[in-house]
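Notes follow once the structure below has been shown.
A single protein chain has been omitted from the complex, and every remaining protein chain is retained in its original position.
Moving on, here comes subunit A:
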């Protein structure tokens, strides 16, 4: 049985749909990332599961039990807030012990469990500190310890790494995943950062305008985006628009190319995704799955350079140029480009 089952969940704010008939299951011990831009409904979904909002329609069941009529304080799950929401008038100890106190856990056990939780997030010895005397990274850990100390089966995390600076974010991400494995709890993490979602989650759910547009393991979502939105949002693939040529391919006049994906285009589909790193420069390339263009701009990105190539038909292609292939071609260079048929991913919407 799934740990959490969401079915037909809808929520409107003043006539605007924040969530539209959303179905989602979360398995025990799973790390699920809810990925989407602002207004995608990902935070609304989290607040509905936590009980801070009431759905207009649909059901939320945890281990078979209907959660919708249950008030937030009685729901068997915990949440880590984006702002961390540490109680400023309580010490680290007071913050972490707060939830146990509410449950009436006796003093001795409470102290032991607080110590254990602080140990787990690497903050042993900080129990008597006040929140304003902690660094951003330490506050994040206190918030995590406070949410985990009640040993929830399900932990909700709202942008848990969002407020950290870049070098701390990566390390904390690894620690987050290690904690999730160690506790065996299911984590649902809301994020707008695709790298975070791909790196940490077992499955990624991409939301757009209140709808679930794709759900799957990170690699599958990255390599086989289902829609234009997912292709754009994850790794910023090129979306190539065209007309079906009647032979399972696409004619792409703006690119000046004809596309022949390895699998035939499904009926009605008029676009393919093509990742920048799957496009190769090959002088003299011609035929299907090739294009010609002129480099317009070059951006150095560390392990590769991103070329903006204006195709003969007027479309702008993003092409990755690996560092080990030598210096990137300067703007103004004419390029012959080609790609494998398998690199083309037909898009449904």
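For the reader, a short list of remarks on this structure follows.
By our rule, a contact is a pair of C-beta atoms (placed from the backbone, for glycine too) under 8 Å apart; a residue touches a chain by one contact, two chains touch by 3 or more; residues count from 1.
By definition in this document, contacts and distances are computed from a predicted model.
Its UniProt record calls the unshown chain "ABC transporter permease subunit", which is the correct pick from "Cytochrome c peroxidase", "NADH-quinone oxidoreductase subunit N", "ABC transporter permease subunit" or "Electron transfer flavoprotein small subunit".
Here one chain is not drawn; of A:78, A:258 or A:290, the residue touching it is A:78.
Here one chain is not drawn; of A:50, A:67 or A:144, the residue touching it is A:50. Interface note for the absent chain: among A:99, A:160 or A:210, the touching residue is A:99. In the complete complex, the hidden chain is touched by one of A:11, A:150 or A:278, namely A:150. Think of the hidden chain as still there; on subunit A it touches residues 50-52, 71-75, 78-79, 81-83, 85, 87-89, 98-99, 102-103, 146-147, 150.
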